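The complex is shown incomplete by one protein chain, all other protein chains being positioned as in the whole.
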Amino acid sequence: MIIVLKPKVTDKQIKHIQDHIKKLGLKTIISKGIERTIIGVIGEEDILRIQPLEVIEGVEKVMSILKPYKLASREFKKESSVIDIGGVKIGQKEVVVIAGPCAVESLGQLKKIAKAVKKSGAEILRGGAFKPRTSPYSFQGLGEKGLEYLRKVSDTTGLPVVTEVMDPRNVDLVDKYADAFQIGARNMQNFDLLKEVGRTKKPIILKRGMSATIKDLLMSAEYILSSGNFNVILCERGIRTFEDVTRNTLDLSAVPVIKKLSHLPVIVDPSHATGNWEFVPSMACAAVASGCDGLLIEVHYNPEEALSDGIQSLKPDNFDELMKSLRKISRSVGRTI
Amino acid sequence: MIIVLKPKVTDKQIKHIQDHIKKLGLKTIISKGIERTIIGVIGEEDILRIQPLEVIEGVEKVMSILKPYKLASREFKKESSVIDIGGVKIGQKEVVVIAGPCAVESLGQLKKIAKAVKKSGAEILRGGAFKPRTSPYSFQGLGEKGLEYLRKVSDTTGLPVVTEVMDPRNVDLVDKYADAFQIGARNMQNFDLLKEVGRTKKPIILKRGMSATIKDLLMSAEYILSSGNFNVILCERGIRTFEDVTRNTLDLSAVPVIKKLSHLPVIVDPSHATGNWEFVPSMACAAVASGCDGLLIEVHYNPEEALSDGIQSLKPDNFDELMKSLRKISRSVGRTI
Amino acid sequence: MIIVLKPKVTDKQIKHIQDHIKKLGLKTIISKGIERTIIGVIGEEDILRIQPLEVIEGVEKVMSILKPYKLASREFKKESSVIDIGGVKIGQKEVVVIAGPCAVESLGQLKKIAKAVKKSGAEILRGGAFKPRTSPYSFQGLGEKGLEYLRKVSDTTGLPVVTEVMDPRNVDLVDKYADAFQIGARNMQNFDLLKEVGRTKKPIILKRGMSATIKDLLMSAEYILSSGNFNVILCERGIRTFEDVTRNTLDLSAVPVIKKLSHLPVIVDPSHATGNWEFVPSMACAAVASGCDGLLIEVHYNPEEALSDGIQSLKPDNFDELMKSLRKISRSVGRTI
Partner (left out) sequence: MIIVLKPKVTDKQIKHIQDHIKKLGLKTIISKGIERTIIGVIGEEDILRIQPLEVIEGVEKVMSILKPYKLASREFKKESSVIDIGGVKIGQKEVVVIAGPCAVESLGQLKKIAKAVKKSGAEILRGGAFKPRTSPYSFQGLGEKGLEYLRKVSDTTGLPVVTEVMDPRNVDLVDKYADAFQIGARNMQNFDLLKEVGRTKKPIILKRGMSATIKDLLMSAEYILSSGNFNVILCERGIRTFEDVTRNTLDLSAVPVIKKLSHLPVIVDPSHATGNWEFVPSMACAAVASGCDGLLIEVHYNPEEALSDGIQSLKPDNFDELMKSLRKISRSVGRTI
């Protein structure tokens, strides 16, 4: 930690700051420059991070040397993590495609879509049983019935299944049915939920919040990791910006940035990011070229009648075509699908 | 709902769209312009709103005529709502100041601050027992112990008390101790939590999410209202933008905008918005001048040692001075404090 | 400047960095912490600021101690600057209201509006002769004819006049007619234009760009100041965010922030910020309560027929009423209008 002092700081103020830091068991080094005096602090930066040093008289600003996350950082663990969802490994040479409907609507619907996406090469099934909808008047999901369908279709097709959990009270329930949890963008900083899934052993796909920086995303991952569950997969799904022609702005630079800062795998959800099926294929291709470890794609055989997010769903035909393109691109960047 | 068709839409496509809409029990009117044909839909717009009409062949775009929220709208209820927190009325001529520490740290700390803010004119006490912290390594709040202190100090001082609830499992617990719930910015779209507090009768201060539009905020209020609880107070507390000299960007235009669109009272939290005590007084003054119904202000007698958000806390002296300014400003805009 | 080194930096790399800095005539101090080694640099920070130190091997990050602007900073000049526009002083106890139509449309229109706003208490007239319009098909302003009208009406009414200059080739022309230049938000980083107005002696109202941080705004002011013209007034007029119910998001916290960082006066433009006349009065009131030195308000007697920005223009009656409110508020914060 570096503490920059104000131009007219007094000796008494400097002493007060030093005493404050010493009380916390840390050492200080003073360095007088031409325009500013700075105090360097030696010792565990975390102790200081939670201290509001900026309010102490004479302090101009405080600058961190280290990153605020530990367990999620590449420094903590150099080798990239590989997370296993029902036997499918994410974080290796293979780019894993997770596909399915936005919401589970019926057993028939789910089966039909699952078979289609499996045939095209998807390895994991997605589908929502609990749906976070902006409007209380929209379809809220089938709840436990939806979970049952997911399990049933997973068992029939052999595709492991991932589904969203929104409420800490439902973690055990979802745990019984799903192979992996999904934490949605709106819940990325629902810390009680993060702790709750952190207590399970199931893999967790943690989606970036709409107003979350990459650092915030890693801090939320840290909540899960520090609760004991290291099976976290990060998911870029677009952030909120002023651009409104797409639903959100897909921040693909998050892929190489996260790869540099963290050992956790990163997948990309082009469906929610663009909010429009027409733009999903090019963004899925771009995501693979950027180096992501997987994709989360919404598919529905009849988007017109979909109960949720029909606009962004690919039809099975388009999905099949996309998978062919993705295979070529993944090969061109030294990976497989 | 207005459906704009593509330039080369075929008659067959138009018929398909009309049939689709008729099946939903709505009527259509076709209007052919020079460059586009449009279909106007007559009947309950809500039925269509959840339909992904954009994916139907021949549709270029779909435009809503009505607002997606009902119960929260000024059209639904013309007179401004007045919400009662433990006897203090919010939404009338009087601007209500809610003050207290960010986090409850001890009984002594809370008492001391409560007495100070009461003396200066605050009418409601705030204080966090459950704290949503970005880092798992930061102080997470005293939990139920904190709630007990809040109750005790409320009873002693006569100040009703508001505190944040983050977990739907804690709604009943918090209900026992607090006079009003606070839903934090990070939980504005935690829909299970919204439904849960919606089932109680307690007033709810609903904070705007960092990436929430005003429409999103009203939709979240709609969740609570449609669950049966109409005692909702909206709170502007800053949104996330590219500007980083303040923690968030306080969007004061939200005050007159919400006053126009909704009957619910609006309060402003300048402490979280700016993240810096030095800017709190001017933003508090501006908020009152903009027409808000109340303020939420953090106060701590020793910010240097505060366990949470010390940087943005006013000292009791500064708070007292601010209250004097606020009184003058409120009078100048025809209100009182 | 503080240079944080990577965990595994070698002695050779450290030496290379030190040599690089010494070549620039600066001194270094090395400080080894537990997890990181840092290099403090003593001497003129500006020399280093333009060096891409981050690309040198072994460097993790570089942190500035000082602010990148000098002449615009409060440290350079402690007392607040007072700028004189045709005899009207901005930056003193009096809050100065600048009002007029968005665009000059005719001599009659301008005269009528000028008389009205003067009667209500405005002290400076605004009006655009050159209009930066998003669409090439919109009214682009009357050009020099508009400048002539502005001069004429200024002479008749005694109101000094401010108008926008967009093109460096027109600086001399506008200089002949206007009492102050306005640099619009879209040209805040049109550096050739900044240098050109910096060579004149006329006051300049510099509007914050839609995606400019306050630091960026002060850097643009620095361009003008370093060209020799110290008569700069900064103007907050809203930034671009995801919120779309208002045209831009008025960032009123910019007022106290700029007051802290700079000696230059700050005015606020609620008309462009909100883009809707209904929200202009409350934001004008809030701006004065926040401590601004002036307001820029659009007025038109017939907004329905205005050739530019009619939606955000107040009618003379509403403006008159607003001035009465502003007078009360300014008194309540120890100022006058």
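For reference, chains read A, B and C in written order, and residue numbers begin at 1 within each chain.
Operating definition for what follows: a contact is a pair of C-beta atoms (placed from the backbone, for glycine too) under 8 Å apart; a residue touches a chain by one contact, two chains touch by 3 or more.
Just so it is clear, the structure is predicted and the values come from calculations on it, not from any experiment.
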Q) For the unseen chain, which displayed partners does it touch in the full complex? A) A, B, C
Q. For the full complex, which residue in A:69, A:177 or A:279 touches the chain that was left out?
A. A:279
Q) Who touches the missing chain here, A:31, A:134 or A:213? A) A:213
Q: Pick out which of C:126, C:202 or C:240 touches the chain that's been left out of the picture.
A: C:240
Q. So which of A:13, A:246 or A:302 would be touching the chain we can't see?
A. A:246
**Q.** Where the unshown chain meets subunit C, residue by residue
**A.** 20, 46, 49-52, 54-56, 68-69, 132-139, 166-169, 186-187, 189-192, 209-211, 216, 219, 222-223, 226-227, 239-240, 276-277, 303-304, 306-307, 309-311, 313
Q) Touching the missing chain, which residues of subunit A? A) 211, 213-215, 239, 241-246, 249-253, 255-257, 260, 273-274, 278-279, 282-283, 285-291, 325, 328-329, 331-333
(Q) Across the whole complex, list the residues on subunit B that are touched by the chain not included here. (A) 2, 4, 7, 29, 31, 33-36, 38, 40, 42-45, 63, 65-66, 75, 240-242, 244
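FYI, only the chains that are shown with their structure count from here on.
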Q.
Nearest whole angstrom, what separates the Cα centre of subunit A from the Cα centre of subunit B?
A. 26
Q: Measure off the straight-line distance from the CA centroid of subunit B to the CA centroid of subunit C, and report it in whole Å.
A: 31
Q) Using mean CA coordinates as chain centres, what's the subunit A-subunit C distance in Å? A) 38
Q | For subunit C, residues contacting two or more additional chains | A | 241-242, 244
